[in-house]
Structure formats: structure tokens, C-alpha cells
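Only one protein chain is missing from this complex, and each of the others stays in its spot.
Then we have chain A:
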Amino acid sequence: MEHLSQAIDLSSPGTIEAVTCPACGLLCDDLSVERRADGALKVIKNPCAKGVKFFQYTPKTTQPRIAGKPSDLQAAIAKATEILGGAKHPLLSGLGTDIQGMRAVMNLAEKSGATIDHMNGKSSMRNLLVMQNSGWQITTLTEVKNRVDLLLVVGTDIVSYFSRFFERNIWNPETMFGQDTSSREVVYLGGRDLDTSHGVSPKGVQPTVLPCDVAQLPEVLGVLRAILLGKKVIATEVAGIQVSDLAKLAERLQAAKYSVVAWTASALDFPHAELAIQNIVGIVDKLNATTRSSGLPLSGSEGDVGAYNTSSWISGYPFRMSYRNDYPDYEPHHYATDRLLAEGQVDAMVWISSFNPARLPPSSKIPNIVIGHPNLELESEPDIFIPVAVPGIETKGIQFRSDSSVALPLKQLRATDLPTLGDVLSAIEAGL
């Protein structure tokens, strides 16, 4: 198929259309990127701050390092193989990669008896624990784009994480079913100092903003759910929000034909945030008794949705699973990167971060191998650093979108000497 085979010369200048951007979980695939003769890239259509930054990178190095000293790839792989071969319980973490990279991660993890976790494991688990506990009723981006009439955003402004969310999915000019999108209603519930400007409709209608500290959202959501369930609420105020305002919100949700309740788990950064998400799920569940409503857990950045999907189909479990026994074993609390390091449970770490040079490994005293973005802004020198091709720039790939239902191809946009993550991990695996 012409859209995947890169028959064109990757070294000559030109413009590449329909480029998929993996800089966040929206995976916008309507970008145009210009390539100069020296390989530099520039987004020339549908830019956002994250996308521009992602594509404008040029590698500062293509050379691996051992203990800070430049080495060739074979020597770095040999040394990494030696470290993993000598480890009793290695940890493969970070996992910022695409599906092909994740397949190689799973192979290496099984071969080396490793435990895996993702750099977004903490926030992803808030969602996964709810899915495994109660399940949920959720929707996807194209449904939102064409159906939503009331968007309730919980604890975030969305745009801090997903820049083009409103532009692409809320204020789109046309919908499949003839809805006037400017009549869509937006409500922000919880959070402080949010950028709510994106929630203003094209006709200038202001969103409803009900601010509170994010950590108090469990109470607020509990009261909203109680109102919807018809329970008597005695308090008049919760976390600074008038209960009468929550009652009005409940009425609007019940009157809406297709409300969507959106959140991003990383913004809900307080202990047991999964219980707050559980309340969102309960709210959606109750609304569906009479009308239609769906949750929208926004995620997918750094390949987290692709990583947990790949791990699930290969091992049965999302990340925070281990091959330290002869079979896959899942422990969503115990197999957290921070905890394994703090408790001294692991004796070698491979940190993978291919998309974002700012996502760095946690500090540790155990032997560590860092494989990823050539321009990783490392604060301390790892035992081994191997730069690899960035999926969507220097190698093609496949990535899962926030809503998990859509996986999109990533294109190779320029020629490179960098190996892929799969090349490196397979070579290590072969040496074990």
C-alpha cells in the first residue's frame, strides 16, 4: 500500500502529507511535515506546541555510550547483554515505544525473566484498576466529535495534555447528524487555574466552571453521584462548590442526549484516585438508565495505551506484570517501578523512552541501561546509553490512540543510521 511503503527518497527535500503525530494520545494524523535536504523537519499544517517540538528534533548523537564513553553498537549491546544476563530480576521500564517495540520488549522480558512497567504506570493503573474492578461505559473520539451535546471535564482542562482536543472534537464545523456544534455545552468540574478558554464556544458562550482542589474531587463526585441516584444530600456545599450547582449539573446531564465525561488520569494525582474514577463510572452508569452518556478516559501519551494492549494480548496482563517465574504474574501495586527500586527488589534496569527526551529514568543505584530518544536530557550518565530511531520520525511503526479502539501507522520521515528499538532488544535477547 502506497501509504506505508516509503518508496520516496527519504533524503531529499519534500513535503509529507497525512503524518501521524505520536506526541500525545490524540494521534492526530492530519499533519503535513516539510523535510529539508539536511533532514530537518517542520510541521507546516495543523501544528500544535507538542507536535512542533516533537518533529523539530534532530539527533545530537547516533552513537551509543558505555559508562559515558562513546562505543559502537555491538559493544553496547554486548555490555547490555552481560548486565541483563547477570541480573536475577531485571526491570524493563519506561516503555515509551510503539507496538513493534513493545513486541520486542515482551520477548526480551520473557527471555530475561524481567518485570515490566510503563513510565505512565502510576496514572494508567488508576484507570486499569477501575476497569478490572467494575468495568466502565466509554466512548471514542469520533463518537465525541459527532455526538456530544454536553462535555463534562473532570479535574483537568484537557488542553494541557491534549492540545487539539477541542479544536478537533468539540468545535468541529460539521457533524454526521446535523448538530450545530456551537450549541455544545462544556462544564469543567474541579481543578484550579485551568485554561478554560478552549471551552468557550465559537459563538462566545462561556463554559460552566466549578473549581475545587483536585484532591477534593472524590467528595464532589460522590455528591454528584448521590444526587443522580436520588439520595438525600444534607450538605449545602462541598469543597467550595454549592450543592445546588451540582444539582443543576445533574439535571443538565440527565437532560443531555449524549453527555461525555472526560478525565485524564495523570491530572488526578492524589492517593487512591481510582476511587474518584470509580465515581465517574458510577455517574455514567446511572445516566445510562434513561439517556446516553459515556466516559472518556484520555491517555495514550508515550505509548502507554499501546504498551498495555500489547502486554495484555501477549501475556494476559497489562503492564506491572512479571516473567520472574515461568509464567506471567501480575501485581499492580507491587510491580511499580518506584517501589521495586525503593525496596531493592530488582538488580538491573532497562529504561526505554523513544518519544520524549524529557522523560528520564528514575535515579537508582543498580546497573542501568537507557535506550531511547537520541537527545534524552539525561541528568546522570547510565551504564549504557543506546540511542534508537524515534517511531514516527526515523522509523515507521504502529501506535494506539487514547481511546484504544484505533491504532494508526506512524511514518518514517527521514533517513537515519539509528537502529530501531526492536533491533537492539532482539540482539540483546539473542545473546542471552
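Convention: a residue touches a chain if its C-beta (ideal position, glycine included) is under 8 Å from a C-beta of that chain, and two chains touch if they have at least 3 such contacts; residues count from 1.
The working rule: contacts and distances are computed from a predicted model.
Per the UniProt record, the absent chain's protein name among "Tricarboxylate transporter", "Formylmethanofuran dehydrogenase subunit A", "Glutamyl-tRNA(Gln) amidotransferase subunit A" or "Carrier domain-containing protein" is "Formylmethanofuran dehydrogenase subunit A". For the chain left out of this panel, the touching residue among A:Tyr317, A:Tyr335 or A:Phe355 is A:Tyr317. On the side of chain A, touch with the chain left out of the figure occurs at residues 1-5, 18, 20, 29-30, 99-100, 103, 110, 128, 131-143, 145-147, 168-169, 174-177, 257-258, 288, 291-292, 294, 308-310, 312-318, 323, 326-330, 398, 400, 404-409.
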